[in-house]
Every structure is written in C-alpha cells, then in structure tokens.
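All protein chains but one are shown in place.
Presenting chain A:
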Amino acid sequence: MPDIAPTAAPRQPLASRRYTLEIRQQMAWHWQALILALALLVGLGISTAILVAAGVPAGELLNEFVLLTLFDLQSLKAVLFQAAPIIMVGLAGCIAFRARFWNLGLEGQMIWGGIAATAISLFEVGPEALRLPLMGLAAALAGLAWALAPVLLKLNLRVNEIISTLMLNYIAANFLLHLVYGAWKDPRDAFPYSPQYRPFERIPEFFDGYSLAIPLALLAALLAWWFVSLCRAGLYLRFVDANLRVATANGVPVRQVIITSVLLSGSLAGLAGWLVAAGQESRLTQAFYQGYGFSGILIAFLARNNPLAATIVALLVATLFVAGRNLQVFYQIPFSMVQLIQALIVICVASSDFFIRHRIRRTLGRDA
C-alpha cells in the first residue's frame, strides 16, 4: 500500500461534530435530583463490584444491604439509632458552610458537647427531671463556645478557620483522654471511660425501642431548614454565601450573620456529642466522636448544604454504617470498606456536577 498518510491532521469542517457541550446556567431541581440519584446508583454499582470481588456473594449482597438493613425491624432500629447524631453533624456542616466558614472542628465541638453533658451528670446539676435537658443545653453551649474562638479570630484577625478549627480538635480530643484516663475514670473497672449515666440521664425510647434522639434530630433539621430558607437570616446567608462584597454593599449585616451561623453550627455539633453520649454510649468514652467530623463534611457536601437533603443523606450514611457492620460480622469484610464506599459515592456525586453544569446536545451539522 502506498504511503498516503497526511503529514498534518486533516482539517475538518467545523460542523462535523455531532455532540456539543453547552454551559448551563440553570437546571430544574427535579432534573438535578435525577442526576444525583443516577450518580448515587453508579457509585453503589462500583461499590457492589468491589464487594463482590472481595468475596461477598452477589446474591447475598442484596440481602445484606437492602433487605436485612431496611426491611428488618431490628436493623431499621439500628439505622435510626445510628442516624440521629449523624444528622446533627450534617446539619452543623451545612449551616457553617453556608456562611463560607469551613468548620472542620465538628469533632472538637462534639467532644466538648459530650464533656459538658457528662459534667452535668457527674456533678449532679439540677433536679432529676431536668437533668437530661440540662445536659443537652450544656452540650449545645459547650459546642458553641468551642466554635466562638475560630470565628472571632477569622473575622477580627483573618486567621484561617480551616487551620484553627482543625487544630482545636486535637486540644479537645487530648483533653477528653485526660479526663477519661484521669479524674473522670469510672472507679468500678479498668476501662478508660466515665461512670455510666443514671437511667434518667439517658435519652429515652419513645415507642417500642425507637430512640427519642431521632425525632429530636428531625426537629433540628426542620429548624435548620427554616433558618436557611424561610427567615430573613436565610436571605442574608444566601448573599454571604454568594458574594461577600455584594452582601456588604447591600447592607447585609455580614458579621452578625457569619457569627450566628457558626455558633449555630457549633451548638448543633455539641448536641450531636450529647446524642452519642446520652443516647448511645450512656457515658463519656474515649473515641465516641471518631468519624463524625468527616461524615458531617461529606453529608453537607452531598446535600449541597441543604438541611432537608442532609437529613436524607445522613440516613443513607447511617444505613451504610449498619450494613458495613453486618458485612464485617458475616464476611470479615474490614470496616474500612465502608469508608471506601463513602469515598466512591462522594467522587461519583462530585463528578455528576459536570452534567448539572453542562448540557450535551446532539446537533446535526450541515455536512455531517
């Protein structure tokens, strides 16, 4: 065959391409929801493939994941039990991120929530009937206080909140260890945890084994939603989120808006600490907070900082936790697989943004 390869790439007419990309400014919310759902499906599909490769029989997977987790009453209770604090940290993430404040200190604020709740229990503050709500209040205030320094530092001295909140986590975690290994250690055994809360200091069950924590978390979600969308602060918050200079020039009280939402975020994280301590562990343990900070950020991201969406995502994350634990028990799949799946889903959803921002059109070029 004679050598007829052209030296340069042939010049093609402009319109021969069949598909074009367009930047899309706006997309109806139901399409966005559909794309997100598809992204979730893709993420779950890849996760399934990995689990099957790791030795879980494909047929059993459906059984484990969907049927056993969601349609088994016991597992459903476990999911809801798990979900309440996850919802809280998710909300905490949403509200801070809406004010463009990257609160990576959710765990630190949770820890202080747990510590404050435990202090109320240890020192028997208040009458028995008010003990539990007092613990909650103390937890919220402690979380708020732990968020106060970073926001003031940021607004007054421009200290980067990513660093300050993250570092404050270590201070909180080591102080927690100091307490549970030292002064607050349960004298009855050798483990590093505080004495058990008394029965009236635990979050009660309200209906045949469902923890009251769930309706509390849902209530918090509704309040957070109202805060960001239905009240005046929500409009202010949208402007702070969209463009700080525009907000300032239009008379938005920027400082107050940022402080309010960060403190709200801190107290929600503190409440999450209370929900774990008083609702699940019934005492202060050394690692009760672990993983929540990351989950909170992830949930806020997946939910686009929308509190209602965050609630749903938090339920999914809780399902994943419980299913992961089942897999661990029955198939010796390491728990880190759960984190792998979380990460996969986040990557899929993040990539789906492309389809929300762009439109792919089929065009019939003239000479195509």
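Definition applied: contacts are C-beta pairs under 8 Å (C-beta built on N, C-alpha and C of every residue); 3 or more make two chains touch, one makes a residue touch a chain; residues count from 1.
Quick note on the criterion: contacts and distances are computed from a predicted model.
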Among "Oxidoreductase", "Hydantoinase", "Simple sugar transport system ATP-binding protein" or "Carbohydrate ABC transporter membrane protein 1, CUT1 family", the UniProt name of the subunit that does not appear here: "Simple sugar transport system ATP-binding protein"
Of A:Val125, A:Ile163, A:Leu177 or A:Val246, the one touching the omitted chain in the full complex: A:Val246
Residues from chain A at the interface with the omitted partner, ascending: 11-17, 20-26, 229-235, 238-239, 242-243, 245-253, 359, 361, 363-366
